[in-house]
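Note that one protein chain is taken out, while the other chains of the complex remain in position.
Each chain gets a letter, A and B, in the order it is written, and its residues are counted from 1.
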Amino acid sequence: MYLNLDLSESEKMLKRTALDFMRREAPNETIKALLETEIGCTDDLWHKIVEMGWAGIIIPEAYQGEGFPLTSAGVLLEALGSGPLPGPYFFSAILGSLIVMEAGIEEQKQEILPNLAEGKQILTLALTEPEYSWESDGVRTKAVEDNGDFVLDGVKLFTPEAKTATHFIVAARTRNNADPVDGISLFLVDSRSDGLSVNRIPGFLSGRSFEIKLNNVRVPGTALIGEKDNGWDGLQQAITKSIPLLCAYKVGGSQAVVEIALEYSRSRVQFGRPIGRFQRVQDMIIEMVNHADAARWTTYEALWKLDTERPAAESIYLTKMISSTAYWEVCTLAHQVISGVSYSEEHAVSFHTRASRYLFHLLGDPAYHRHKLGQLLVPQ
Amino acid sequence: MTEHKGVLIIGEIIEENLAAVTLELLGCGRTLADKLGERLSGLLMGSDTRPHASKAIAYGADKIYIMEDPLLEDYQSDLYLAAVEKMVRRVMPKIVLMGQTPMGRDLAPRLGFRMHAAVLMDCVELDIDTQTGRLLQVRPVYGGNARAVFTSETRPQMATVRSKAMSPLERNSSRKGDIIEIKPEIDPSAMRTKLLEKVKEEVAGIKIEDAAILVTGGRGIGGPEGFEQLEDLAGLLKGAVGATRPVVDSGWCPTSRQIGLTGKVVAPDLYIAVALSGSSQHMAGCSGAKHIVAINSDPQANIFREASFGIVGDWKKALPSFIEKVRELLKE
Partner (left out) sequence: MELIVCLKQILDPEAPPDSYTIDQEANRIFLPPEIAPVISTFDETALEAALRLKDTHGGRITALSMGNKFVSDVIKKALAVGADELILLEDVSFEGGDAWSTAYALAEAIKKIGRYDIIFCGRQAADWDSGLVGAGIAELLGLPSVTLAKKVDITDKTVTVERVAGDGFEIVKVPIPCLITVSNELGELRLVRLKGVRRAEKIQPTVWKPEDIGADPSRIGSRGRLTTLHKLFKPVKETQCEIIEGEDVAEAAVNLTLRLREAKLL
């Protein structure tokens, strides 16, 4: 008996606390209200998240973080996804921390990571551009060295939670080279910098994505994270590690939707019996459970591989494909099971539907990850 | 061993009046005493208890003991405990009943442990087992999700009774009974827990336990501002506004408005439940309502299983037109 999918004592405690937190601080009405804002998270709510220690969950204790393994962070994100709690948490505490940890030099880790853990700095990643791509060849924004400073120029489209972030991690080209990976540098850009404008991209399913225009934005040389021209690998490492945590958030969302639909199918009576007893409805419920479970196990397998330092790339591509599709499908099916009221903007299923559509594309959609997995399994 | 006989109720005088629950205890105590073929007595404590004693007799008691002392004016746990213990040891009843009130919740358990006699709290039905002559005590458990029937293995058999669970008798002023004064012999030095002050949290208008129509809001109201709309509706209907435990715990409403297992028990004719889920703990306080109307955006909310009429939708959209139409109908 070696296979053990049970959570540890601490993880169970964390899970229960996070669900309690959601019940107290982010009930449906709060989430609905937050979804309508540009910020997705109030100062008060962010302060509470920071107080819990969650902003530093994966940051090592040496940098004033809490030093928990990625699996524990997955448990937390799963609970947050049950809301789904909007806001900058994933982008700053997970992806932002990982970028600094993977790409930053020691001094930068010492300077930035404690600020992230204490919630004083909130990061987001400004990577994609009008030529939408998660690959290095999509980076066209330019950064030119000038008297020890850098001057950035370009447009970053679909930057998440840009109104809440205090700083953007901007991927920009410092050198043109035949190999698109070569010549990309990462910059920590203060969101209040001169020459920088932030505008929300409208749309029911666009989450909180923003267009960031960098019009000759001057940043000091110290804003360069890691080595000049060599930022891409660290960024890729960080994104790859963050993906299963984003998937954990989707697992939480999928699970919540399954539970809502299941409860409805048990209690809603039509033609003299609960609708869940009709085979058509039952089939949909089973399909939902199938999706949610597939997302869960691929996600936790990837996290386990990362925490135990096993090669994890295959599992990560796989879980991004499966979890994104699962969340999307589970929501679609829930609307069919519940119909009517589930389409209203107040209904929790509609929160999830919006999140599932937006997150489907974030950090690469299933087609992209399928392609990556293919390349890995059958190298060119 | 002395034989235990009769039923004794411990009455309460609140704001110069016999408490409603005391009248209910007299009604229920009368029935039990008649089934046993024994007598119903009562105890009243305070400073001017005689008029209340006559009233208690009119409501069913055969005998009322009174204990008068200025120190007994308000409930003081150590003094009341000593006084009631003395009374129970003297009367040696088969059954002792108290109301499930702030006093009963404090006094009954301590009395039970002091006398090594079991107490069953918050009973909603009491009966005599015709075969054994024992007191059958029915109380809700698991927040009202289940009910349990108990008997006590010790004497006297003690219980506290939920308010509004029993009905008082019709007042009959021609009923005869004895009023017996007992010297409380209070020892102030025994008072370790001392009541210093009573703070009233005034609620304007009708008290929730007296209102025929109640408008109650739950956590879904979202904040204290929303309760102003509920006040409007309650004012229009000459009713009162109630609240659930989460609402009170969040400080949106004073404690005196809390309805439920840990708050007040109400039984209005019409109970309008707005943005509350209808947890068992809440329903324990309002299941006596004749008609429940629910407004909630979650069609799966438990309140729809308890309500006779309901709307599924956002209360913020429903309430303004509801209020407007009610105003129109009432003008006709």
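Following the convention adopted for this analysis, contacts are C-beta pairs under 8 Å (C-beta built on N, C-alpha and C of every residue); 3 or more make two chains touch, one makes a residue touch a chain.
Everything quoted here is computed from the prediction, not taken from an experiment.
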| item | value |
| --- | --- |
| Identified contact with the non-displayed chain, of B:50, B:147 or B:171 | B:147 |
| Contact with the hidden chain (one of A:38, A:51 or A:287) | A:51 |
| Positions on chain B where the hidden chain makes contact | 14, 77-78, 101-102, 105-106, 109-110, 112-114, 116-122, 136, 139-154, 192-203, 207, 237, 245, 248-249, 254-256, 261-262, 269-270, 279-281, 291-295, 299, 302, 304-314, 317-322, 325-326, 329-330 |
| Interface with the unshown chain - residue positions in chain A | 9-10, 12-14, 16-17, 20-21, 24, 51-54, 56-57, 66, 68, 263, 266-267 |
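By definition in this document, only the chains that are shown with their structure count from here on.
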| item | value |
| --- | --- |
| Distance from the mean Cα position of chain B to that of chain A, given in whole angstrom | 52 |
| Chain A-facing residues of chain B, complex | 219-220, 222, 297, 299-300, 312, 314 |
| List of chain A residues in touch with chain B within their complex | 27, 29, 260, 263-264, 267-268, 341, 344, 346-347 |
